[in-house]
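Only one protein chain is missing; all other protein chains are in place.
This part shows chain A:
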């Protein structure tokens, strides 16, 4: 697993208070990890802070799963 994936997973575990084993790439923040809409706003902010990236609102709305987050951040970092 990439360094970015590791860090994303850690942030999700910390913010949503879920077990690490549940944070699979396919896991949906809202459907599988118990987040509500405000939790996802906070999560995106935590990603922005941790990876020094800007995630505009329209992009943030498309980040529904752990993999969505990892892919988006990897793309930003590669650019």
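In the analysis below, contacts are C-beta pairs under 8 Å (C-beta built on N, C-alpha and C of every residue); 3 or more make two chains touch, one makes a residue touch a chain; residues count from 1.
By our rule, contacts and distances are computed from a predicted model.
**Q** Going by UniProt, what is the name of the one chain that was not included in the view, given "3-oxoacyl-[acyl-carrier-protein] synthase 2", "3-isopropylmalate dehydratase large subunit", "ABC transporter permease" or "Spore maturation protein"?
**A** UniProt lists the chain that is not shown as "3-oxoacyl-[acyl-carrier-protein] synthase 2".
**Q** Among A:6, A:31 or A:49, exactly one should touch the missing chain; which is it?
**A** From the options A:6, A:31 or A:49, the contact with the absent chain belongs to A:49.
**Q** What does the interface between chain A and the hidden chain look like in terms of residue numbers?
**A** These residues touch the chain not displayed: 15-18, 34, 38, 41-42, 45, 48-49.
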